[in-house]
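All remarks here apply to the structure that follows.
The complex appears here minus one protein chain, its other protein chains still in place.
Chain IDs A, B, C and D follow the sequence of writing; residue 1 opens each chain.
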Amino acid sequence: MSDTTKSGQDFEAAASRNETVAQFEDTRRGFVGQVQHILHNNPSMVPLTVLVAAILIFGLLLGSKFFSPFAMTLILQQVQIVGIVAAAQSLVILTAGIDLSVGAIMVFSSVIMGQFTFRYGIPTPVAVVCGLAMGTAIGALNGWLVSKVKLPPFIVTLGMWQIVLATNFLYSANETIRSQDIETEASFLQFFGSKFSIGGATFTVGVVFMLLLIIVLAYALKHTAWGRHVYAVGDDPEAAELSGVNVHKTLMSVYMLSGLICAFAGWALIGRIGSVSPTSGQLANIESITAVVIGGISLFGGRGSILGSLFGALIVGVFTLGLRLMGADAQWTFLLIGLLIIAAVAVDQWIRKVSG
Amino acid sequence: MSDTTKSGQDFEAAASRNETVAQFEDTRRGFVGQVQHILHNNPSMVPLTVLVAAILIFGLLLGSKFFSPFAMTLILQQVQIVGIVAAAQSLVILTAGIDLSVGAIMVFSSVIMGQFTFRYGIPTPVAVVCGLAMGTAIGALNGWLVSKVKLPPFIVTLGMWQIVLATNFLYSANETIRSQDIETEASFLQFFGSKFSIGGATFTVGVVFMLLLIIVLAYALKHTAWGRHVYAVGDDPEAAELSGVNVHKTLMSVYMLSGLICAFAGWALIGRIGSVSPTSGQLANIESITAVVIGGISLFGGRGSILGSLFGALIVGVFTLGLRLMGADAQWTFLLIGLLIIAAVAVDQWIRKVSG
Amino acid sequence: MDQKGIGLMSDNTPIVQGRGIVKRYGHVTAIDHSDFELRKGEILAVIGDNGAGKSSIVKAICGATIPDEGEILIEGKKVNFTSPIDARNMGIEIVYQQLAMSPALSIADNMFMGREIRKGSFMGKYLRQLDRPAMEKFARDKLSELGLMTVQSINQAVETLSGGQRQGVAVARAAAFASKFIIMDEPTAALGVKESRRVLELIQDVKSRGIPIILISHNMPHVFEVADRIHIHRLGKRLCTVDSKDISMSDAVALMTGAMTPEEAGVAA
Amino acid sequence: MDQKGIGLMSDNTPIVQGRGIVKRYGHVTAIDHSDFELRKGEILAVIGDNGAGKSSIVKAICGATIPDEGEILIEGKKVNFTSPIDARNMGIEIVYQQLAMSPALSIADNMFMGREIRKGSFMGKYLRQLDRPAMEKFARDKLSELGLMTVQSINQAVETLSGGQRQGVAVARAAAFASKFIIMDEPTAALGVKESRRVLELIQDVKSRGIPIILISHNMPHVFEVADRIHIHRLGKRLCTVDSKDISMSDAVALMTGAMTPEEAGVAA
Partner (left out) sequence: DTSACLITKDDSNPFFVKMREGASAKAEEIGVELKMFAGKFDGDHETQVQAIETCILDGAGGILLVASDTSSIGSAVKQARDAGLVVIALDTPLDPADSANATFATDNYLAGKLIGQWAKGHMGDAAADAKIGLLNINISQPTVGVLRNQGFLDGFGVDIGDPSKWGDETDPRIVGHELSNGNAEGGRKGMENLLAIDPDINVVYTINEPAAAGAYEALKSLGREEGVVIVSVDGGCPGVRDVEAGVIDATSQQYPLSMAALGVEAIKAWAENGTTPETTPGKDFFDTGVGLIAGTAVDGVDSISVAEGLDLCWG
């Protein structure tokens, strides 16, 4: 070391190496401490806990009416669309963005799939691919405006929402394509509605798709470089750029993927409602954002897990069905869901605080 | 200085005082440079420019039909509700929050004013005060949840929106109080609708209220300590707290004021539509946020001017009326408003960039 | 300046005393049963490795974080600060290591944040109008005293300042308003040679006004230049406090890095 | 290391050359027709007052900001960086004054941001799975080399680190990955005595690998300890560049603060 200190100050020589890594004693308090630690390191554990608690409570209150394979798979089917859209929304929100156009992209994609098949006689699989491409293209436009023109995502997607929805109505002339026609002529459009049973419980392709989608995205976000970049961009885009992340590419990939996932949601929507209806999906943006935030993803970006969004969507589904089964009427259900939203996030906050 | 350097390092003595303040030469380029500088220092100049340009263009296209005192004051009347709500929304957004419950607070307050008068026979002015108090109370609840329980404003107000709206429907039993009844029995409720003329142009009390409100808030935000604190909290709440701002008090004041202003908007709403209708105001949140953001206030808080929000509301009003008069049908109007939202903010961004 | 408070307490009551302070962040114990003491009229330096817990302990003292255990006494009276505003109301000012400014607001706005001056006129009394000229003049004066000459306008947003300029603003703010004591967490870290000099002078100035100072710094020459006593922090604890005249720079560094124990150095732990 | 590039250029072609660089921020001119030059294998210190424009000029060199005027040559070839990624792809690493980290991500994630290591296995090839153990080991090794012993876990989020710990991570990252040259903007500002020592050693290490370094610092002893040449920046311009052996610390400080002119000091401007 002597040669490095050619004009170093004397006292600094006293700072000799001390190779042991410091370990402060860990004075955590047994079981509770462990639980808190787990919750702290797994942000999606909180909504999962709320979800399980909600199922148990409604199960106790309602008995087998609620605790049946029928009711459980029904909830999955009811949340599938919101769940898929929430996956797209999660990606965007992780980058500190927000996507208000998800519902419009979804319904427009489904209209493209339907109209291309029925109006122009294009083979159904090709029409489906066109619908998926349209969703991706709208997502790309969103991404370009956010990343290149540097407009706030809220504004971009607010504008795009209105543009896509108006285009959707103008193009479709608001015409519904009936379920029976699709079934006989283009049943591939209803592919996501196909059913199969596992031990008394009925699943649809759409439900399986939702679950797989979330798992794949959770993997990609956690275990690939792309995923790390998504978090970094959401955390602090400037820092990310300076430290070598291609912020533009990352944002483009996120918005395009979001558009594509919404288009898949559009396909799943046809499976669920049988028909192609241009008026669907009007609440998809609010519902997906609700799911994402109940699921513990920060609206400021960079924090949270996509699994949480799935749990968030399921929590809302469980409460809605549970409350209806308990006889709450629609207005009361609406009120209680409002309370639930606040309460779920308050619980989350509280657990995080306790676990420090 | 010698006594302060009892063990100072020698070389430091060389840093003698040099009292002239550095002035780098200013190489700005004439008129354009000046304009850019003005725009840069007055964030609301950009939306104002867009507004004036829009008025001129529609004036040229539509002639006196548009360029008349009647049309101009009509626009003011049409934006008054959104303008008032946007003032409330601006305050909240300046603190880096968002208020999705504005419309619900507005309509519920108006229902309280109406039902208290008609259902319980309370004197109208007292009923109005009760309505205003209710708005403030809901705002306080929002503020408390945001500031004390530390929940994200998006979630708090999303939940509150549903809670207040459901309460509104439950309480009012979806009953409209008819304009004729109000006129004969409680005309004070329609006070904001009272008209007076200045040189061919007709103004309503509601319009004047909107303008005064914005002026007062602009003053308070710019010239009082409270205003500085609102900006500081929106900029970086932690830094604000550390540097001596009572963040809790500031947030409470903002949300309560927002609630109160929304309640005033509810009163103005009765003036505008004549009746008390529990189904009004469902788009007030989206419309007010649109106005605020077109007006140049950052959704990330701490930046922008409340005057901008007024201009933002007027821009949307001008475009809507202009497009309608030009015969664009509703879907095309939506589509063009969507484009406008994106374009207005893109222009804003561009000007800011050029003026660096 | 709280003359009365000083007058009432017995002469050797410390201004600040911390006893057995503990602060944990999840698995990390940032402060581990540490003590702390600041005496009347002194400059107390706090030194220690990166991550030793220096910032954490001064934050606990001024209410910026709430410790998990332990008690804090100001002039012999137990206090329970729940926010830094409580501390400020007692005349305690802090220069935070991560500065605590509102980036979009101007230098003047930042200096007066939370204690703005209102106009004396009708506008000020009834419409609560701020006295901007007064605030700007004050801010300009304080920055000039520090020799921060390259600041081009007092109405510049803080986010447009260089790192060192920002630090200068924070130091000027604390020095201008403190009446009980000042905590400075690495106030010269980003400062230039000239500006550092000014800050050290300012610290001496403040001391001569009778206001004690806690100075956290990694710059040993600076520490030994101004400090009366040195609190050496190591692994979350106070290792020892020594008189700056009784110890050499090398021993101080050896102590704080663990190359030497207090016994070896001949100082009391 | 870009051996080929070095081999091809003539011996006295500077590694980096900036000519007539201008950068304005609205009314503020941060760099005012300044020149800049870094030579092969040297350590070039950049000194100057707070706000003199030091950070601005090195940001212009590495593409973090785009200058309004002037040209930049790397190894004699004109470059137009539009993003710091361009610079990084050429083997240029920067330690920014405001650090540039993702606070919520771990130390290891931050060190490998933008150049993550994938597993060699099927998972890595086809499912693009990251090789976390490898990245963590590498990160731990680099931090240990710097003596950043108080970091408790390599998976800790950067936001939970102390100011100095963060700086250590940034320095370790740059040193580990640079192949052409490194820019360090006040790398020891927040560091403790021991940690600063390690950084200075590291700088010498890097130099001995043939990689030149630009070091911005306010710490004169550090500057004179390691620098070959000193670029003195004043009021947005390069005042002069001097050999560190040809000038005393006092004269350097006098030059940079304007107390002395280059002529008085007997150095060429």
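We take it that a residue touches a chain if its C-beta (ideal position, glycine included) is under 8 Å from a C-beta of that chain, and two chains touch if they have at least 3 such contacts.
The structure presented is a predicted model; accordingly, all values stated were derived computationally and were not measured.
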Can you list the shown chains that the omitted chain is in contact with? A, B
Only one of B:Thr95, B:Thr124, B:Ser243 or B:Ser280 touches the unshown chain, namely B:Ser280
Of the listed residues A:Phe11, A:Phe118 or A:Phe169, which contacts the missing chain in the full complex? A:Phe169
Which residue among B:Thr176, B:Asn246 or B:Gln349 touches the omitted chain? B:Thr176
Interface residues of chain A toward the undisplayed chain are 65, 70-71, 74, 77-78, 81, 169, 173-176, 178-180, 193, 195, 202, 269, 272-275, 277-283, 320-321, 324-325, 327, 329-331, 334
Per the touch rule stated above, chain B touches the missing chain via residues 65, 70-71, 74, 77-78, 81, 165-166, 169, 173-176, 178-180, 272-275, 277-283, 320-321, 324-325, 327, 329-331, 334
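Everything that follows uses one rule, which is that only the chains that are shown with their structure count from here on.
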Any idea whether A-D or B-D has more C-beta pairs in contact? A-D
Could you please state the distance in Å, as a whole number, between where the Cα atoms of chain A are centred and where those of chain C are centred? 45
List the centre-to-centre spacing of chain B and chain C in whole Å, with centres computed as mean CA coordinates. 40
Numbers and ranges of chain A residues touching at least 2 other chains: 9, 11-12, 15, 18, 22, 24
Two or more partner chains touched - positions in chain C: 25-28, 51, 149-152, 193-194, 196, 220-221, 235, 253, 257
What graph shape do the protein chains here make by touch: line, ring, star, complete or other? complete
Chain B partner contacts - residues on chain A that touch it in the complex: 145, 149-152, 154-156, 158-163, 165-167, 169-170, 286, 289-290, 293-294, 298-299, 331-332, 334-335, 337-342, 345-346, 349
Can you list the chain C residues touching chain B in their complex? 64, 83-85, 88, 94, 96, 99-105, 109-110, 113-116, 118, 127-130, 144, 147, 149-152, 173, 193-194, 196-197, 200-201, 204, 221, 224-226
Touching residues of chain B toward chain D in the complex: what are they? 9-16, 18, 22, 24-28, 37, 40, 355-356
